[in-house]
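See structure below.
Part of the complex only, each chain left as placed.
Letters A and B mark the chains as written, and numbering starts fresh at 1 in each.
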Amino acid sequence: MRKLPFSSDYMQGAHPAVLRRLAEENLTPCAGYGSDRFSEAAREKIRAACGAPEAEIFFLTGGTQTNATVIGCMLQPWQGVVAADSGHVAVHEAGAIESGGHKVLTLPSTDGKLSADTLEAFVKSFLGDENREHMVAPGMVYLSQPTELGTLYSLAELRDIRRICREYNLRLYVDGARLAYALACPANDVTLRDLAEDCDAFYIGGTKCGTLFGEAVVLPRKGAIPHFLTLIKQHGALLAKGFVAGLQFDALFTGGLYEQIGRNAVASADRIRTALDEKGYEQAFPSPTNQIFPLLKQEQYRRLSEKADLSFWERHADGRTVVRIATSWATTEEDVGALISIL
Amino acid sequence: MRKLPFSSDYMQGAHPAVLRRLAEENLTPCAGYGSDRFSEAAREKIRAACGAPEAEIFFLTGGTQTNATVIGCMLQPWQGVVAADSGHVAVHEAGAIESGGHKVLTLPSTDGKLSADTLEAFVKSFLGDENREHMVAPGMVYLSQPTELGTLYSLAELRDIRRICREYNLRLYVDGARLAYALACPANDVTLRDLAEDCDAFYIGGTKCGTLFGEAVVLPRKGAIPHFLTLIKQHGALLAKGFVAGLQFDALFTGGLYEQIGRNAVASADRIRTALDEKGYEQAFPSPTNQIFPLLKQEQYRRLSEKADLSFWERHADGRTVVRIATSWATTEEDVGALISIL
């Protein structure tokens, strides 16, 4: 029996329009390592979408690789990266940042979000510590939009964090693995242009938002990472067939596909959220994006799992289980309806 | 004007049969991180092709990533990897091995090949050195089949190297980025089964042999690298949509596609080699595989470059230029004919 596919947003291939582009150009000879014209076209479209005509853009393969490469290359050797204690780099990347030589400086967070106040207090405490020369200096702030818990930074919150970063000379980096699902969210007021203006680096996620694989790193200001192509190679992240990634992003940024992908997933998630509310389910985190985290009693979890693929998230203190329901560009109205009918 | 595409074997997408499989299963929900059934099917087919029913198989993205991950994980911290001075890991991976903490111990080579004698002399010299505790110990041997220069190890040569490896407790690892083009070569007598029997690890290249991307690491004996999945994640090499790689290898190992891909490329290269010989061109290295390295006078290089994409390889001592002509699964009879006609 086919189970309803809601366990994650990386269970299916590419958006059909993306796959079509790959097929169309499959036999077109391209230059290697991202120097091809499709990658360049994709870069131009992303620059336009970000209002960042000088931006440097690189296509990497996946999220952990992108985080490890960007963070490792932007930090100085005496610096670490500040992240929410629930941040992906802090918990779920198998120590990739540390493997590259840097400490992840974790701070308490609320619903997956770091606050400007917490950040500033931490930096001030570091600067005021007489032993700071024996300590790892904060050099960069890592956020994700949406966060691990599906929540969003508002533009005001992002600006507050940016202000602290500028005041204390910290780089600001945003992980956009699921960025399409933030951008398409009615509750969201942070645009690509805002990210380009506020961040030193961010990435536009492809893997979870319509491509077979691929993440587009945007460095809004030229020269932010010297010799980055060589360092991408050194990190094992340079694709010989860079055009395969470039073409996919070219498709995502043609005709508003990236936005459309986000809208479908968020609309699906909204229907499910409404149904959960109506049926009296509590949600563990106030996520307005494509991820939903209902709290299920043991019996509910068992029953739903028989018909739907859900992700175990964590055991709640009261014995209930937090599960994750994820929608994506590939989620169908039928499957949403079927899921709602069994809630 | 369209130039004849002979500069490399990674200029085009995927073999049509591979792309077709991706399209067929594009909307089929799959488990993440390589635990899906397509990846498992591909593994079974590779195990069968290698005669290695216990082999552990992992799908990574590209060659440098694969080399850095396998070598970094197989070496102990006091060990380095022995390679031909022309080896890819020694020269063209931007220091990826060293970035992972290990020295590449380079040895002189002939036509890209390391000899068992050179290897044994080096290991004996290390073991006889009274200062060896202050030196990097050889822990692994890196070969590639075919080599950087398109040449092949014979089975006898491979067995000689394996014998040294076993005698001195060195791991043996073969980089098969272009393995299809070795396997399909009439001059070749090293099979997948030989590699599985002789090596501690090797990889079957996809990127240059028919896939959009992807390399299949084969560890013939169970447990060769403990916790390898976690380490792949740590190296940024774990694909969320592992099934995209798995499906492609499933296609390559169905109906003899991998062999067929190799045969086409080698046949094309053989036609070109014959034409070069007939027209009096000298070849820099005796490659019988899909790469050809003619020596061109300045005038010849300029003239051919107007109509064909070739790769600059190196300047020869006598002033001529060594270029690389590469064929692939995508090379057409028409393009081969056109190239020959302008030689």
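Here, a residue touches a chain if its C-beta (ideal position, glycine included) is under 8 Å from a C-beta of that chain, and two chains touch if they have at least 3 such contacts.
Remember, predicted model here, so these are calculated numbers, not experimental data.
A single sequence accounts for all chains of the complex, and while 2 copies are shown, the assembly in the file contains 4.
Methods note: only the chains that are shown with their structure count from here on.
Between chain A and chain B the CA-based rotation angle works out to 180°, given as a multiple of 5. For the pair chain A and chain B, the distance between mean C-alpha positions equals 33 Å. Of all residues in chain B, only 3, 5, 8, 10-14, 16, 19, 22-23, 25-32, 61-66, 68-69, 93-96, 99, 207-208, 212-213, 230-231, 233-241, 244, 309, 330 touch chain A in the complex they form.
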